[in-house]
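All protein chains but one are shown at their positions in the complex.
Lettered A and B in written order, each chain numbered from 1.
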Amino acid sequence: MPRPGFVVLSILAGFAVLALFLRKAEGWILATVVAAIVVGVAVPASRQATRQGLAMLQGYPRAATAACVIGAILLPIFLQNDGYWIHVLSIAMIFAIMAIGLNVHLGEIGLVNLGYAGLFAVGAYASTLLSQAGAPFWLATLFAMAVCWTTGGLLGVCSIRTSGDYFALVTLGFGLIVQQLIINLTWLTQGNNGITNIPAVTALGHSSKMPIDLGFIRLVPETNFFYLCLIALSGSLLLARHYQKVWIGRMWTALRQDAIGVSCFGLDVPRFKILTVAFGSMFAGLAGSLFAHEIGFISPDDFTLLHSVEVLASVILGGIGNLFGVTVGAIILSVAPEKLRFLGDYRLLMYGAMLVVLLIYRPLGLLPDPRRRFESF
Amino acid sequence: MDLILQHLVNALALSAVYALVAIGISLFFGVIGIVNLAHGDIATVGVFASLAVFQFLLSGGAMDITTLSAGMVIATLAALAAGLAVAAISGVLFYRVAFYPLRAAPPIIGLLCSVGVGFIIRESILNFYPNGRNPQPFPSIIPPELIEVGGVIIQYKHIFVIGTAVVVMFALAYCVERTRFGRAMRSILNNREVAQSLGVSTFKVTVALFAMGSALAGLAGLMNALYYNLVQSDMGTLLTVKGFTAAVIGGLGNIYGALLGAVLVGLIEAVTAGFIPDGSAYKDVAVFGVLIAILIARPNGLMGRLSAERV
Partner (left out) sequence: MKSWTRTGFRIAVIASAVLFAGGPMAASAQQRVVKVAYVGPLTGPNTAMGIGTRNSMDLAIREANAANALPFKLEMLSESDDSKPSTGVAAIQKLCNDPDVIATSAHWNSPVALATIPYFKQCNLLNLVSGASVDALTQQGVPEMARVSTPFGYLLPHLAENLVDKLKFKTIAIVKSRDAFGDAGTDGFVPEYEKRGGKIVAVEGYNVGDRDYTAILTKIRQLKPDAVYLAGLTTEAALVVRQMRQLGMKMAFVGHAGWQTSTFIEAAGPAGEGAIVVTSLPFLDRLPDGAGYAKRYAAAGFKEPHEAYGPFGYAAGQVIVELLRRHGPDRKAIVAGVRQLQDVKTIFGPGRFDDRGELQPKYVDMAVLKGGDWVPLPK
């Protein structure tokens, strides 16, 4: 078998196994799989094999990327049209978009943002309110992104005066204020009751509440958002990657290392910082708009400090700065609670324990950014 | 006028509790550079340890202590001591298990780790403490009578909470300013490397600090429990957020700042809830609004000593 073909096939098989794992792994099977992964990470021989496998995939980047795209597109079919898991994966992708945005703050210029869920809320409510006023989805989304960009810019202004943990606190306060305002400004947000009946997304006469009929198979309605989120996630990844590669990314690295040095070379640091924070916040608008329309219902409970921490955790666990790692981290962290449902009351306990153990043993994340090997914190 | 004074009294009692939490958060940050978001949950651990002792000693009896007897006094002292000791021990344990291994990692990792620890504490109480899912009554050992001074109601518990806080503050100020431990701690606060090179053991000082800070948090939790006579597994979250805010308003790493911050937070809350119609719902907005404004005006807090560059 020619090697690129093999790469494609094995990635596709990976997606199929993933789908099977999501749908079927419960109880002992789940425990066994998790144990196998832990052993696989811990035993040197299997780590070696994994590394070689990954190296092989990297040897054929185009084939690997193409296979990933095809695999993701085929995933609803691999999941055997199971609406629940398609929904969970859509939410996971929305989460990943947020993680990519937060990575700009945390990873690129080292600002700890504890209020990302606040930005997410601003995006979700902005989009919902416009959408309920009759605007189409794409317009509502663009509006949400613009609003978040502006709000992020204002936070960025705070970041000039305050840095480090103080900025963390400003954002913590920001997140809590947004939540309190949503609860209390009932004329606008309907408070704790939340906004129900957010209109479905329609395009070319097709509504997101309708199944996708391909002739040989009818994909459940949840699939619409799956693909929408997939497109949004791919777009976000490409955009963030592009920014990392061009001069902006080099400036980010330089700023992170030595702010005074960069300003000596003529960079307008405050302006650059504000624009960067605004850029990172824009992703929250996209994610918020997708989230509101996917669930069809939003309430203040969806935007708590806990959600901010979850996004932060996915960036850190995935590997600060590494876009691929951050995406994987977000998807794992949003799928894990669903798989941990069998634990019932002990779910959050295990979640906390997992977080602590992972942080202690892999403080740089599961997939550390190779570019940062030589950086100090 | 009566009303203003009444709100002032209420506010001071709140401030006293916040201050005790804020001091721990502030000093931990100063010495190990980590923001501890599980500090309030350590307080919860202390409270539930104390509650367990009460429930054991008073098993079957009424939870509201109205008659004074030798047995009751002993039970109360034992319960309170147990609460403080357990809080101190769990604080040290928490440092050794979760923060110590991360001392070389960036501070944000420590912050996130403390969030995980908070989860573990809250969920453990929820799941493993008998009937931990429901709010539980905490014995009221303070006489419920009121003193009315010109229309202002002062309860014994106000006096108790504020008095305890003031006494503790003076003891703490003495400890930080005059004792060997206080000097060692301040030297680390000012310059870690120099302190180490002069023979100060940062590990020992940090462990001692965690024991002390966590005991203070436990005390805050106990005062909160005695004040409201109702405890629940997530009572620590509120303490953390308010304590953290107070510490930052005052300036991290400074105990007097933490005190000032706590008084401000208590006042803002009481004023918003008391004087704005239906303002109770907006009191947190007011607190955080003031916080952000202060941080923008004075990035290091009102009494901050650390430079803004320290990350």
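Here, a contact is a pair of C-beta atoms (placed from the backbone, for glycine too) under 8 Å apart; a residue touches a chain by one contact, two chains touch by 3 or more.
All values reported here derive from a predicted model rather than from experimental measurement.
Among the displayed chains, contact with the absent chain in the complete complex occurs for A, B. Interface note for the absent chain: among B:76, B:164, B:206 or B:232, the touching residue is B:232. When the omitted chain is restored, the residue from A:17, A:31 or A:246 that touches it is A:17. Residue in contact with the omitted chain (choice from B:77, B:93 or B:146): B:146. Listed residues B:50, B:136, B:164 or B:300: the one in touch with the omitted chain is B:136. Touch with the hidden chain on the side of subunit B covers residues 3, 6-7, 10, 14, 63-64, 133-137, 140, 144, 146, 153, 155, 157, 224, 228-230, 232, 234-235, 238, 269-270, 273-274, 278, 280-281, 283-284. Although one chain is not displayed, subunit A still touches it through residues 6, 9-10, 13-14, 16-17, 19-20, 23-24, 48-49, 52-53, 56, 78, 80, 82-84, 87-88, 180, 183-184, 186, 191-194, 196-197, 209, 220-222, 295-297, 299, 301-302, 338, 341, 344-345, 347-348.
Just so we're on the same page, only the chains that are shown with their structure count from here on.
If each chain is reduced to the centroid of its CA atoms, subunit A and subunit B end up 35 Å from each other.
Residues 29, 35, 98, 101-102, 105-109, 111-113, 115-120, 122-124, 126-127, 241, 244-245, 248, 252, 281-282, 284-285, 288-289, 291-292, 295-296, 299-301, 308-311 of subunit B are the ones that touch subunit A when the two sit in their complex. Chain contact summary for the complex, subunit A toward subunit B: residues 106, 110, 112, 158, 161-166, 168-170, 172-174, 176-177, 180-181, 183-184, 309, 312-313, 316, 345-346, 348-349, 351-356, 359-360, 363-364, 377.
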